[in-house]
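For this depiction, one protein chain was excluded, whereas all remaining protein chains were kept in their positions.
Going by the order they are written in, the chains are A and B; count residues from 1 in each one.
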Amino acid sequence: MRTLTPTRPPAVETVSPAAPRRVKRRGRTVATWLLVGPYALFLAAFGLAPAGYALWTSFVHDGSFSGGRNWTAVFDDYRLGEAAGNVTTYLLLWLPVLLLTVLSLAFTLHARPGRATGALQLVYYLPGAVTGSAAALLWLFMVSPDSSPFGPLLRLMDVKTATDALSGGSLVAVLAVMGVAVHAGGWIVVLYGALTALPKDVLEAAQVDGASAWRTMWHVKLPMVRTYVAFVLISSFASGSQVFVEPTVLSTGAPGQISPTWSVNQLAYVYATQDGDFGKAAALSLTMLAVGLLAAWIVITRTRMYATDTR
Amino acid sequence: MKRWRAASLAAVAALALSACGGTGGGSGKSGDDKGELLVWVDNTRTPAAQEYKKAHPDLKIRVVTVPPEAGYVPTKVSLANRTKSGWPDVVFLTNPAEAATLASDKFGYAAPLDGLVPKSVRDGFAPGSLDTCTFSGKTYCLRNDIAPTVLWYDASLMKKYGYEVPKTWAEYEQVGLKAAKKHPGTIVGAINGKYGAGTYFGSSGCPTRDTLSLTKVHIDLTQRTCTRVADLLQPMAKAKAVTTVVPTDPAFAKLGKEDKILMLPGPAWFGDFMFGPAFKIPKGRIAAAPMPTWPGETTSFAGQVGGGAFLVSAHAGDRTKEAVDLVRWMTTDVALQAKQPTYPAFTAAAQKWGEAKAKDPYYASDPMPALTAAAGALRPGFGAVRFEADWQASFNDTFGKTADSGGNLRKALESWQDKLDAAAKTGEYTVG
Partner (left out) sequence: MTDAMTALSRGARALFLLGAAAFFGLPLLWLLLAPTRTADDLTTGSPLGFGSLGRVGDAWAHLMSYNDGEITLWIGNSVVYAAASVALALLLCVPAGYVLAKHDFAGRRTLLTLSIVTMILPPAALVLPLYLEMSAVNLAGTIWAVILPLSFYPFGVYLAFLHFQANLPDSLLDAARVDGASELRLFWSVALPLARPAIALIAFFGFVRCWTDFFLPFVMLSDDRTFTLQLGLMSLLQSTGAVNNSSGFADLDIHQPEAALAGLVACAPLMIGFVLAQRFLRTGLLAGAEKG
């Protein structure tokens, strides 16, 4: 129990030079837990306990233990397959576009920071600030060719009415574009912040070397903010596979148009709210969690995100 | 040992922190004080509930405005079921289909009202309007307002084009096809979601959601009452005389502005809330006729799209009497109901409500005769189901999509049947 080497992949362990931290002192342990303890407590109360209880409810039906009944009921639900298909298509469209948008804009902004940088970041962030019913109004009008500033673009794609935009194959594209507009701004800020915090000397050294802006970005900056990029990837994958807000918002604006169980997370909500079936909601939510965790695990092990060493 | 001490110190610190938070609480009140009548209504019904509260100073009543969001009431009720407290005594549903959820065994929330509301009062509601509230012969809610469908039409356009208002669906089809040919872009109907399914299939009496009990539903789209709708709409969809654009789409305003809406069979509330505000059709043009009749019938049966209902909690205990009294007053008081925005379910109130509507300068002619006839001829069978949302979505997915692409609508009924069966099964119904 008292080993100081945490269970870490050896590859990571070998690069950890942190000799001073190996010296275990009582004062340090107390201080450590004083600083992290309150958070750990909240983690237990509002993260782990509810998650544990959710796991328990997923095995309970009508007040008694029912084995896998909720789980099989969920996987037998004809809506799950459709929803999973929708979400997969959404992720395939949205995630690459989002990552490209975030990375390209953050790096382009950072290549030559100017007076407009702050203002531009604010503009990029704006769509994400509009939420709830107002977002429903906004996006319904944005996809209505007659009243949208994007009207010419929509007509170019043969979208004549909002009903066109929200039905069939165009729906997922609309949702992906909307998702990029809503989520990119926040990540641009995070990534730009990370870039600005990089040590100046390294970047200057690269410039002296005569590396092009592109090379500096690819070979110097990107590796230095890799943990941030990993974080963006994990969070975005999770939030994308649990997409909920965008389809819900659009269906508030145009009720009956979009299936209320378009995405997997929406299906989980329908279980929990309309059906009052918390067992099924928990089973499906935990399945989504497992998918998210698998992705997170892959990203974390590939990027050595947990390493305590400083470069 | 050392770590334990450290951990417990941290725990104590954190506990103190959260305890500080805890003692500051209590600014909100828990909703289940003994004897307090808890009333949940939407914003439109709030002033009336407050009025009732004022008129009964001896009663402790708390009126809460709840969001008319799908799933809000079921969520709160199922959470209350878990903690065995906090149930509202009276609830207004903006979507009466939720009655099927709240009355189910799993929720056990809605109280049967048969013994609490005299039959004479229940008989005062528009015939068939309480079908939505009735499962296995027991009435679980009282309707506040109903949404019978009528044939709305643009009287000026009809006159200009020289058409007669159709009396049968065959005539409706003729006029529609003619208009679409001679005046391209003109539409005579919308087939999307609840509007398409409720208006056409509802009025034809097609069993898409006929509730037999809380656990049994009759769905059979092979019936003549269903195929005749498909046959009617097949040529019209091809000629684009009916549109798959949903009436809430801003694009409908363009249709209205360009004088493309010749006729639009739809619910009563379209008159006040869609033609003017959403479709931007100027006053003096819109009129209402009874729904066209189906072959072999002489009654103009109406479908339904919307309306609201009141429920009383089965947990109201000694407040049940007060709760029922409030619901009775809210739904049947003629003076109160006459003021409300949509068509009252209580027939006497609807008459009074219609007096003002008859004089409304927005309409080309008095819409009340058609509306009254529609309220009196609701097609029986159309029930409240727990898969209402899927009922709509599956209609769009199958019938709507096929109409859009010009496919075979009778075939589309088969796939709609499959989806409805699946939806009903997921909603814990047996399909019979």
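Convention: contacts are C-beta pairs under 8 Å (C-beta built on N, C-alpha and C of every residue); 3 or more make two chains touch, one makes a residue touch a chain.
No experiment lies behind these values; they were computed from the predicted model shown.
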With respect to the chain omitted from the figure, which of B:342, B:372 or B:394 is a touching residue? B:342
From B:143, B:254 or B:285, residue that would touch the chain that is not displayed: B:254
With the full complex in mind, choose from A:51, A:84, A:173 or A:222 the residue touching the hidden chain. A:51
Per the definition of touch given earlier, which of A:173, A:189 or A:211 contacts the omitted chain? A:189
In the whole complex, what residues of chain A lie against the chain that is missing from view? 1-4, 6-8, 18, 20-22, 27-32, 34-36, 38-40, 42-43, 45-51, 53-54, 57, 101, 104-105, 108-109, 111-112, 116, 118, 120-142, 144, 146-151, 181, 184-186, 189-190, 193-194, 196-200, 213, 224-225, 227-228, 231, 234-235, 238-239, 242, 252-255, 265, 268-269, 271-273, 278, 281-282, 284-286, 288-289, 292-293, 296, 300, 306-308, 310
Spell out the interface residues on chain B facing the chain that's missing from view. 3, 17-18, 21-22, 24-31, 42-44, 46, 64-69, 72, 75-76, 79, 82-83, 85-86, 94, 247-248, 250, 253-254, 257, 269, 272-274, 277-278, 280, 306, 341-342
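Please note the rule applied: only the chains that are shown with their structure count from here on.
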Return the distance between the CA-based centres of chain A and chain B, expressed in whole Å. 37
Contact footprint of chain A on chain B as seen in their complex: 2-3, 5-7, 9-11, 13-15, 17-18, 70-72, 74-75, 77-78, 81, 98, 101, 106-107, 192-195, 244-246, 248-251, 253-254, 386, 389-390, 392-393, 396-397, 400-401, 404, 422, 426-427
Show which residues of chain A lie in contact with chain B when the two form their complex. 26, 29-30, 32-34, 36-38, 40-42, 45, 62, 77-79, 140-141, 144-147, 160-164, 167-168, 254-261, 269-270, 272-278
